[in-house]
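The complex is shown incomplete by one protein chain, all other protein chains being positioned as in the whole.
Chain lettering (A and B) follows the sequence in which the chains are written, and residue indices restart at 1 in each chain.
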Amino acid sequence: MTLLELQGLTKAYPGVIANSDVSFDIHKGQIHAVLGENGAGKSTLVKAIYGLVRPDQGKMLLEGVPFAPSDPRAARAAGVAMVFQHFSLFDAMSVAENIALGMENPPKPHALEAQIRKASEDYGLPLSPDRIVGDLSAGERQRVEIIRCLLQNPKLLIMDEPTSVLTPQEVDILFGTLRLLAANGTSILYISHKLEEIRNLCQHATVLRQGKVVGTFDPREMSNREMAEMMVGKDLNAPNRVPSPRGAPLLRVAGLSAPAPHQFGTALKHISFTLHAGEVLGIGGVAGNGQDELVAALSGEMRTDADMIALEGRGIGADGPNTRRALGLCAAPEERNGHAAAPDMSLVENAFMTAHTRLSLVERGFVDWPASRAFAQAVIARFDVRTPSPETAARALSGGNLQKFVIGREISQNPRVLIVNQPTWGVDASAAAAIRQALLDLASAGSAVLVISQDLEEVLEITDRFAALNEGKLSEAVPTAGLTMEKIGLMLGGAHDLEVAHAQA
Amino acid sequence: MDINPILLLAALMVASTPILLAAIGELVVERAGVLNLGVEGMMIVGAVCGYIAGHSSGDPYLGFLGAVFAGAAVSLVFAVLTQFLMTNQVATGLGLTLFGLGLSALIGMRAEGTPDLTVAKLALPILSDIPVLGAILFRHDLVVYLSILLVAGVWAFLTYTRAGLILRAVGENHEAAHALGYNVRLVRVLAILFGGGCAGLAGAYISLVRVPQWIDGITAGAGWIALAIVVFASWKPWRLIAGAYLFGGVTVLQLNLQAEGLKIPVEYLSMAPYLATIIVLVMIRAGRAPASLGKPFHPSS
Partner (left out) sequence: MLRLEKRPQPSRGWTYGAPVLAVFLTIVLGMGLFALLGKDPLVAIRTIFWDPIFGPFAHFYRPEIIKKAAPLVLIAVGLSFGFRAGIWNIGAEGQYIIGAICGAAVALAFYPMDARWLIFPLMIAAGVLGGFLWAMIPALLRVRFNTNEILVSLMLVYVADVLIKAFSIGVLRNPEGFGMPGSRNLRQYPSAANLDLIPNSGLHWGSLVALFAVIFAYILFTRHHFGFQVRLAGQSPRAARFAGINANRLVILCLGISGALAGVAGMFQVAGPSGQILGSFPSFYGFTAIIVAFLGRLHPVGILCAGLIMALTYIGGQAAEAQLNLPAAAILTFQGMLLFCLLAVDVLTNYRFRLGQGEAR
């Protein structure tokens, strides 16, 4: 029986058509995947169903009745609930307050707490109502979102890329919860670009490419390769590594400890590793386990004791970013807009921003703009950055293009050591492939590359050795060859206090 | 020295009331994630409008009411500019102060006072008979009690009501509040109007009770001090009272010392409230500000 019917949904933004004539049905009790790479229009589609975006054309029927929610509250009232990819949570508030904010008519505080405890037991999602959300791990924060939805007995639960913040073990538990919900008659709309998990979980899948539906099928009957091709529209070459011998140690981190930089940050606890010339070291971990802090400590944004970090034998822990750049250490933080790049500045200015030290673009205090422009143009050409001109503001570029520019800017400075955090986050498949290839080429040329990533498939694909970051502590690095998802999951701390509760449920 | 401590403390409450009123309004605005630096401007417009409304009608309470509306009306300009035209909140708030100073002087040219307009003291039965405390706390005019009731009301509103929860949510993370379907702009506009009304009332209290007359620039920085007190209070309502009374205390003491004819020249004594503000700003470690404070919000996806 059909729960939700989409008929010809179309939504255009200036310059892009996010959704074009999208139609498909979701049945009751069905787990329905919407598959597509970044930028394919998945988010716009679910926002339309949740009332955050109003489609330009087309209509929706919920249980046969026209459905056009004017805002999320109307959607919730009609029985649609959503778990966001970037959580819609309030750090400084308690779990119970966060949940109350997502409900139409929350009960009195006491009754609500009881409901939270009951739901968390029923679905094996341990959660204490009076904790402050800012102190929770990413997995726990997702539980807050899920329970917030479940307390409203939704007919349709939308999950937007829910596994990107979970360890493999936590993913299994989440899938158990979702199957239980589907068995009880709740429909689930599951948004993802990860093929394996869709095959595991869903009976139906709709693939979006450039805003259009390009296929609806049963994912259990398709190979990963077939699905990937449908998603991307062309063959993608797996990154190609020219093997290089492991060279001398370049970066040595010894007992790196640092307090949390802000209230809801993570403290770094005695982190040690060595990075050799010609290798790619991967650091995996679930969001919020100290990745940002580790990058800040390595790039020089956060200072530590000088000898905690040594570059070719010289202690640099107390030096600022430009001193480290001069010595050959470059970095690209996770957030493109406003951290790795200044969104309102031109690409030329953004190129100058980090490259002026190594390329001597400042002379007696004055900026050499012609040379900076030439450098920006070189990065644009070498990394195939699609932009009208180097004078274009960074914010006008798509995520993939800006990321290619940011990574390209650092690689083009010929660093001895390159540190990247989430190099392909929110980037389309072809740009991701290009970035991964560029990182491998840099290592093959004899530099050392540290890739911090939450995308475990990426880590498996491009790194030589792997270490796990969990609550600010780093595991021993092990060779990547021969690692399984399950092994990685255990290194990442397994299911963070979930297993017991789940076993009981 | 011959300063009567009971009278001093009672005067302290009167001197603190305008700062407290303006601060409680600004606290609500900032908890909603908006930084309105125009408190001084809204206050002074309230002061002149309240003065005119009070004296032309002969009823001070109509004056207070007029000031509330005047303050809210000026704050509406700020609300439209920052919430709908996405202007920089710092610059707009400063503009509001400059505009308010000019506008009040313009309106105030025709302000004429009637000498016998007074705001009655309301001695609370029984309580006012308590020795010492009664004279200090319970023999004031209605607005003094109202200012404390407002603090209690705002505290209860933020802590216990759903609307208060939504307001805090909007100030904490406006993107998330928007994603959950709350009307961020509406909440903020209402908060700004409340802040404007409170500032207007605060201004009228200065021109109708504290001074009481109309002079250009009468608020003399009280609005800025109110802003400082919100930081001092770490955005918590009850702490505002401590902050406001501390500054009221410095002001009253300074005036009394002037009257006593101390060795320090009069001019230098009048710097005290401003210096005290700086010292307090340095000494206290402010708590955590609302996370979205001062950041612009545009509901695009």
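Everything below uses one rule, namely that a contact is a pair of C-beta atoms (placed from the backbone, for glycine too) under 8 Å apart; a residue touches a chain by one contact, two chains touch by 3 or more.
Keep in mind the model is a prediction, meaning the values are calculated, not measured.
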For the chain that's not shown, point to the residue among A:77, A:345, A:378 or A:490 touching it.
-> A:345
Which of A:66, A:107, A:185 or A:320 sits in contact with the chain that's absent?
-> A:320
Absent-chain interface residues of subunit B come out as 37, 77, 81, 84-88, 90-92, 94-95, 98-103, 105-106, 108-109, 181, 183, 185, 216, 220-221, 224, 227-228, 231, 265, 267-268, 270-271, 274-275, 277-278, 281-282, 298-301
Going by the touch rule given at the top, which residues of subunit A touch the chain that is not shown?
-> 14-15, 51-54, 56, 70-72, 299-301, 320-323, 325, 331, 333, 335, 338-345, 349, 352-354, 356-357, 362, 365-367, 369, 392-393, 395-396
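Basically, only the chains that are shown with their structure count from here on.
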What residues of subunit A sit close enough to touch subunit B in their complex?
-> 44, 47, 51-53, 71-76, 84, 87-93, 97, 100-102, 106, 263
In the complex, go through subunit B and note every residue touching subunit A.
-> 162, 165-166, 168-169, 172-173, 175-183, 288, 290-291, 301
